[in-house]
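Reading through the structure tokens given below for one structure.
With one protein chain removed, the remaining protein chains of the complex are shown where they sit.
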Amino acid sequence: MNLKDISTSVPRKDHKGKVSGQLPYISDVKVENMVYGVLFRSPIAYGKIKSIQLPDLPEGYEAVGAEHIPGPNYVKIIKEDQPIFANEWVNYIGEPILMLVGENLDVLYRLLDEVKIEFEEHQAIYTLEEAIKQKSAPGVNMANYEFGESLDTITSIELKAHQIIEEEYDTGYQEHVYLEPQGMLAIYKEDEIVVQGSMQCLYYIKNALVNALDCGDDDVRVVQSPTGGGFGGKEEFPSMMACHVAVAAKAVKKSVMLVFDRSEDMVVTTKRHPAKLKYRTAIDREGNILSMCIEIFLDGGANVGLSSVVLQRALLNSAGVYKIPHFHAKGYVLKTNTVPNGAFRGFGAPQSFAGIESHIGHLSKLANNDPLEYKRKYLVKQGDPTITKGNFRDPILMEDMIEVLLKSSNYKKKKQKYHQLNQQNQRYKKGIGTSLFLHGCGFTGSGERDHIKAKVKLAKSKDDQVSLKISNSDMGQGILTTLSKIVAKELDLPLENVLYPYPDTKEVPDSGPTVASRTTMIVGKLLERAAKKLKAQWQTGVEQEVTEDYVHREMIPWNEKTFTGDAYPAYSWGVNIVEVEVDTLTGNIKLEKVFANYEVGKVIDDRVMKGQIDGGLAQGLAYGYLEKMTSKEGKIQQKSITDYGPPTSLDVVSIQSKVFDNPYADGPYGAKGAGELTLIGGAPAVQAAIEDALQIPFQQIPITPEVIIESLYVREGEQG
Amino acid sequence: MAEKIIAYRFDCLDQTLSQLNKENCAIIAGGTDVMVMYKSRRGVPPKIPKPIVFIDHLSELKKVYQNQKDLHIGACCTYSELLGNPLIPIVLKKAIKTIAAPAIRNRGTLGGNVCNASPAGDTLPLLYVYNAKLLLRSVKGDRIVPISDFIQGVRRIQRESNEILVEIILPSVLDDGAHVIFEKVGNRNADAIAKVGFAGYIRLNGDGIEDVRFAFGAVGPTMIRSVAIEKMLLGRTVPLTDSDIAQVVAAFDKIIKPIDDQRSTALYRKTVALNLLRYFLSMKQYQPT
Partner (left out) sequence: MIKFTLNGKTIETDAPATVRLLDFIREEQLLIGTKEGCGEGECGACSVFVNNLLQNSCLIPIGSIEGADVVTIEGIMESEQFKNLDESYSHAGGVQCGYCIPGMVMASAALLSQNPHPSEAEIREGISGNLCRCTGYNMIVDAINLAAKKGDGLWQKK
């Protein structure tokens, strides 16, 4: 492949199968001797199982539960607190207790209604507020970290400060709504179980299966099916489903398929953590920041899962893109008896950026400064320390990106114009707002070196086709194309001679999970190096194989205990400007214009990048004002797509975006991470725009029409 | 295997009516509500507890015609068919365009929206201010019922089991010179279920109010309409005075009692309903629509 510039777009490798609908997702697959599984789930939030009474099962129908698990009864992730089948305590409504398997779904659903379980109910914790109150009770605090300047120093600064500003900020659930509901199939064979399905992380699943089945490495095999969207929702959750189908397949000696209904998917799968963020900032007479203390509380739900890592990222991003003098932060993951929360594009950062952008915006008012001008005063520069005493060692282009965006959006003029318009129009108010953000690429700290240890393989066939042997999933983000492109360009091969079959753990080494905006940067770099190696030893017409292992770039070593060092090898950056119109009669928000500049090192494919920008922003903007999910007494209230309300084509507007080049030495062609970054700026920019329109500060997202009407109502009351 | 399902699909309305006279059936027109209401989980047919009668193909139920100034709309006209029909008032088309999305509008019917009797039914606020009448037919004959009598509660209608809704009649709707507005407040711009619906109707004689009607959706078990409150405004001149407006708003404030649910809050629904009413009453001028 001979592209002058790697960024030049090429057709997607999987386009044909997708546009015709003939590429089989897991629910399109049928295998011989296949039965369905359905899960009996806990109807109560917290309690002890006293007895289980099964209905008479017809011939060919069986129940599978904890007693059928050959290994220990937990889904291997970080801690051992997530049962595969709850058999003693249940900790949330919807927790799986047992599975019924059989040929006919209709019969299975009927049998499910006849399962009788007696519980001894215990007092549950339903809300984050309640968990904060009971923070020191046993089991409630599932993880916590604290770092930064000593509190003594901060107290002495606060004593001399002009004013202490305290704010509390709340963020809600976000649901992934990947279009393809979760699905997993275990294919039963005498000598192995093949688990196939919709997933992001093959080896997470494989490790969980080896543990649950108590079997050898060769006894299970994990194969990714075409995956209809992930966004983090298919990071850790599928491991549980994989355990369910694999245990069942082993027990009944048949292949077992488990596919969720949309409402089941919405109610029982992981979501973005609701969070409470507390800010305590000392300012001087002019409104300059003297010190800042932040406390973050994440609602972990009923088990810790990946929540501790999510909290780390939330904390690491808690100061946003700013250099704050005298900064201190601590955070907690607290247990509630609600559906466990987990990975979602951004992984803790969206909550933190929404909070800090909101807080800094409010501080700018006290300083009588335009929010953007105020933010720019504190913007980090190359060479600045990070809040964990790491270093921003690469060039930072944020000032250029802001300047260009100010011009293309006509920000200053519009801001003035809207304020005048708003004086005249009683019903509709226009506003414009900005957000500044970054995303740390890859795993936190030394995770890549110590935990992941990625390995990639390239295999060349006799006819000189080269296959990528990696464990990463294309879930729509386009790595089938972009990673193949890197290899094709490096080897100067036509793109169609580079193959990237859906990964199968029998064939591919562990190149790590498809998460954390690491795939292009880390795996892509390894593939680039592997391709260089293969090129050097290329022999036409001969089968060849090369592998490449992760090499750590030593920076300031990360210490998880003290929370110091370089948390990330590199950062990607972004600036968003959003314009809205608010209907003050209904509180409805109309997006009018969206402008976005990003810096991701080097773009591997312009069209794929634009897809990430538009899709990420649509999710991020909606997180700020549209998508609303709530839980009441442990039950998710919005069980349908419509009730939850992700954006339709009529809710999104066209987005003017530009990506800046700033090649990064340890990424392929200079590329860094891009997938999560694009979501992060949406919510804070939309909040800033709403605040500009209404001249009311908000302390939460989503800022729904209900929140707006309530605020307007309160303001009316105050004004008499 | 699945239980036996009894379903009828007759070629004409008469046969359908005689079957209904013999047997209590579930009537399916477009099915867009019924199929969701009785939905089973993935891969399994809905569980409808009665024998089924399909009626959406019956040509007798698909006519739209004018009778003097009244507009007759066949109950099984789909929303899309109505959008393409020049007799349908523009405001009603506007309301129909807020329903779900094109694929649903190709299937859902106006009669279905009425008989489903959802508090959030999108066409209902307008049908109420149009004083819609419903033509019901059975083997015994026809009867005509005002929509406000027909819909009695959440998904509760006054249809005898042997009857079919044949027509929705909008009396004097053609050339009547009224200014009619409709507003739907949903959580997003398509595929949304109303959190508040509002229809306002005003007809002037010079500056004086000759007729005025309001209906609110999704703020109670059925549409909220009050002829008594409307009467307060008859004979008043526009623009209305602040005190007239305040009086009407205060009167509705007393009778609108919405609930909290997964889609919105009672406070929001009530505030917005009254906001929309106030806005309508505060207009400086009204033009026939």
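A and B are the chain letters, set down in written order, and residue numbers restart from 1 in every chain.
Heads up, the rule we're going with is that contacts are C-beta pairs under 8 Å (C-beta built on N, C-alpha and C of every residue); 3 or more make two chains touch, one makes a residue touch a chain.
This structure is a prediction, so every number in the text was calculated from the model and none was measured.
J.: Of the residues listed, A:S9, A:Q544 or A:Q699, which one is in contact with the missing chain?
T.: A:S9
J.: Considering the whole complex, which of A:S7, A:S27, A:S471 or A:S631 touches the chain not shown?
T.: For the chain that is not drawn, the touching residue is A:S27.
J.: Consider the whole complex, including the chain that is not shown, and state which of A:G65, A:G102 or A:P181 touches that chain.
T.: Final answer for the missing-chain contact: A:P181.
J.: Please output the residues of chain B touching the missing chain, sorted low to high.
T.: Looking at chain B, the ones touching the missing chain are residues 2, 4-5, 7, 9, 28, 31-32, 35-36, 39, 42-46, 48, 52, 54, 56-57, 80, 100-104, 106-107, 189-191.
J.: Which chain A residues would touch the chain omitted from the figure, given the whole complex?
T.: That gives, for chain A, the contact residues 9, 11-12, 14-25, 27-28, 30, 176-181, 226-231, 261-262, 475-478, 607-608, 610-611, 614-619, 640-642, 646-650, 652, 654-655.
Keep this in mind: only the chains that are shown with their structure count from here on.
J.: So what's the Cα centroid distance for chain A and chain B, whole Å?
T.: It comes to 42 Å between the two C-alpha centres.
J.: Okay, in this complex, where on chain A does chain B touch?
T.: Residues 36, 38, 104-106, 109, 259-261, 264, 427, 585-588, 626, 628, 630, 637-639, 641-643, 645, 647-651, 704-706, 709-710, 713 of chain A touch chain B in their complex.
J.: Could you list, by residue number, the parts of chain B that touch chain A in their complex?
T.: Contact set of chain B toward chain A: 1-2, 40-45, 101, 183, 185, 187-193, 195-196, 262-265, 267-268, 271-272, 275-276, 279.
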